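Dropping the structure in here first, questions after.
All protein chains of the complex are present and in place, except for one that has been dropped.
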Amino acid sequence: MTRESTCSSVRPSAGLPGRLPVHRWIRLAAWSTLAASAALVGCGKKEEAPQAAAAPAASAPAPKPEPLKIAFAYVGPVGDGGWTFAHDNGRKAIEKEFGDKVVTSFVEKVPVAADAERVFRDMVGQGSKLIFGTTYGYMEPMLKVAADNADVKFEHATGFKQSANMRSYNSRTYEGAYMAGVIAGKMTKTGTLGVVGSIPIPEVVRNINSFTLGAQSINPKIKTKVVWVGEWFNPPKETEAAQSLLNQGADVLFQNTDSSAVLQTAAKAKKLAFGWNSDMTAYAPEAHLASAIIDWGPYYIQATREALEGKWAGGGAVWWGVKEGAIDIASISDKVPAETKAQVEKIKAGLKDGSFNIWKGPILSQDGKDLIAKDTVADDKFLSTLKTYVKGVEGKVPGGDKK
Amino acid sequence: MDALPLLIAATLNAGTVLALAALGLLINERAGVVNLGAEGLMLMGAIAGFAAALHSGSDGVAFVAGAAAGGAFAAIFGLLVVYLSTNQYATGLALSLFGAGLSAFVGVGYVQGKLGERPQFALPWLADLPFIGPALFRQHPMVYGAIALTAALAWFLYRSRAGLVLRAVGESPESAHALGYPVRRIRLAAVVAGGALCGLAGAYVSVVYTPLWVEGMVAGKGWIALALTTFATWRPARVLLGAYLFGGVTMLQFHLQGQGVDVPNQFLGMLPYLATIVVLVLISSNAAWVKANMPASLGKPFSPNN
Partner (left out) sequence: MFKLEPRTQPSRRLSWASPVLALALTVLIGVALFVLLGKDPLRGLQMFFVEPLKSAYALSELSIKATPLILIALGLAVCFRANVWNIGAEGQFVMGALGASWVALQSGVEGTLFGGWGGAIVLPILVAGVFGGMAWAGLVALLRDRFNANEILVSLMLVYVAIMLLGYLVFGPWRDPGGFNFPQSITFAADTQLPRLVAGLRAHVGSLLALVAVGLLWVFLFRSYRGFALQVGGWAPAAARYAGFSSRSALWLSLLLSGGLAGLAGALEAIGPLGQLTLYVPVGYGFAAIIVAYVGRLHPVGIVFSGVLMSMFYIGGELAQSRMGLPKSLTGVFQGLLLFSLLACDVLVNFRVRWVRSKAPSPQPSPASFPKDGRGGNTRSA
């Protein structure tokens, strides 16, 4: 097969740039210098204060303190209607609560890779003193930047490493999953539930288990099928995963992925599903049963308050749930019978005052053995390393048996 | 078993996206032009279609908008490649990068858009047939449209004069030019038509398949469509079947997962690509096969003698 040639101007014989006469090189250098200096001169006036310069307000005694600069790094787009959307709502809650005492900014779609560190350093360079990183993958970059900037406070979501000026926070999404499971258990006609899983980390396994436990509290014979997408956010794939679950007999779907695709797929097939992370009612009102939402507002407001009052301390790890107002099950549909709604309210109250425990034995694991003994309550450590399915969940956790 | 007809239905749905795009690429390549920008065109079609559906409330308008967007950007590509004889591969790549960036850019305001309840489709009497009813007759009209398009394209290529000219341009533009045909205009027309189909496929993704907009939502289907056209040796019917095959692979992955089969799903995911390489090797190794199957002027620019 023959081909046509490429850059026709570059040829092996006469005219190769490598053999240009001297005056051509001079001309090229002149062009480049001209262009570069034009850019630099033209923009020099509008330069930002370079990161080396200290914040001007720090030295002079000001009548009013400078607003606290807070920056957020999001892994997804603000408009995803799910995970990042929930975090952004938390950010807006901070603005509403503290008014002009704070100035917030955010960067969305910060990749979980080498680029993340640069973004965090730039946030520090722009004067942010409280920085929130909203996904697990930012842990290492944040640690590095935190080590270099002791006066900046770092808050990391869903991580497990802390330092003197960095701490972790997380939400008990499994409580929302449990309550959704209770509703699902009541509403399913086939007795088979479906979950579209993202990445098989303990958090997601825990949510699948809690969902199943909730459903089994209504109907002990409930089965849950799980399909793994391998990503947090991929609407077409989530659609196909949801479709596959429906094909296999599930008639109520749950998800741990970030878009509304699962809900919409269920709607198309005239089945039922839940919203996740944010209230997804508007996407498919006729299929929506309830949304297990995360409200980051309470925690973000507290963290900001601590920073403003000088009470912020790093090194800790916080795990908030229904009790602290971080988790809720919202917009329960009218399709759900009143008695189930009442039951969910009772569970909520029980979680709030600590009288109700989701992970209280006896709970069997998938192979029938005791996972949690009778009357024992699982502690946080057990929950955060959970890698096995409970009885009733079908399939295997990908890589779950690897030690 | 309920699962099988539903699996078939889902496969038809998934395959339609690929089929539409690949048929468009087939028109391109039959005229001798390789358009690596398929992914960008699909994304532009997706955002155009979604925006149109959101504003107008009509799926039909959305499809037209998607096709128009795809055709318009393909026209830019076509002008560069056909009339200015720029390198097809580089230009196509530029188109795919540009289309991805521009669609994300334009689509920023649409990420939370909701299209409202999607209509259900079922052919009146056929949909109630046991097994094949749910498997075949509860699809969106575009699925049947893709099948009709395949037939139409096959007829066009092999039974019509215009199709013969198109193929001639693809095989030997010099000869076609010598016979007095406006080779460049024909190539441009092929590029625009092909681009319109890619845009239509994109609109189908964002309006029917997964009715929302998120950047990059086409997620590589454009590249699969490129592979598909080669895999199907540039014949419409084979493109359609191949599209169902490739589209079915993802559904198969999830189905197997649900059944508890332990094959790492990445290996299943590799299958379409490995299959294409195998086909490429097979058809290229035999010179006679190459002649019989591949448009001879594929990738080569043409300019009439001045």
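By letter and in written order, the chains are A and B; residue numbering begins at 1 in each of them.
Criterion: a residue touches a chain if its C-beta (ideal position, glycine included) is under 8 Å from a C-beta of that chain, and two chains touch if they have at least 3 such contacts.
This is a predicted model, so every value here is computed, not measured.
**Q** With touch as defined up top, name the shown chains that contact the chain not shown.
**A** A, B
**Q** Which one, B:N35, B:T210 or B:T230, makes contact with the chain that was left out?
**A** Touching the chain that is not displayed is residue B:T230.
**Q** Can you work out which residue in B:A100, B:M217 or B:A243 touches the chain that's missing from view?
**A** B:A100
**Q** Name, in rising order, the residues on chain B that touch the hidden chain in the full complex.
**A** Here the touching residues of chain B are 34, 36, 40, 76, 80, 83-87, 89-91, 93-105, 108, 174, 177-178, 180, 215, 220, 223, 226-227, 230, 264, 266-267, 269-270, 273-274, 276-277, 280-281, 284-285, 287, 290, 299-306.
**Q** Please output the residues of chain A touching the missing chain, sorted low to high.
**A** 1-12, 15-20, 24, 27-28, 31-32, 35, 39-40, 42-44, 46-48, 50-52, 105, 107-109, 111-115, 117-119, 121-123, 126, 136-137, 140, 160, 199-202, 205, 230, 385, 387, 397-400, 402-403
Throughout what follows, only the chains that are shown with their structure count from here on.
**Q** Go ahead and note the Å separation of the Cα centroids belonging to chain A and chain B.
**A** 34
**Q** Give every residue of chain B touching chain A within the complex, in rising order.
**A** 2-3, 6-7, 10, 14, 87, 90, 108, 111-112, 114, 117-118, 120, 205, 209-212, 214-215, 217-219, 221, 250-251, 254-255, 257-260, 262, 265, 290, 299-301
**Q** Tell me, which parts of chain A touch chain B in their complex?
**A** 1-4, 6, 77-81, 85, 225-228, 230, 233-241, 243-249, 259-261, 264, 267-268, 270, 282-284, 286, 394-396
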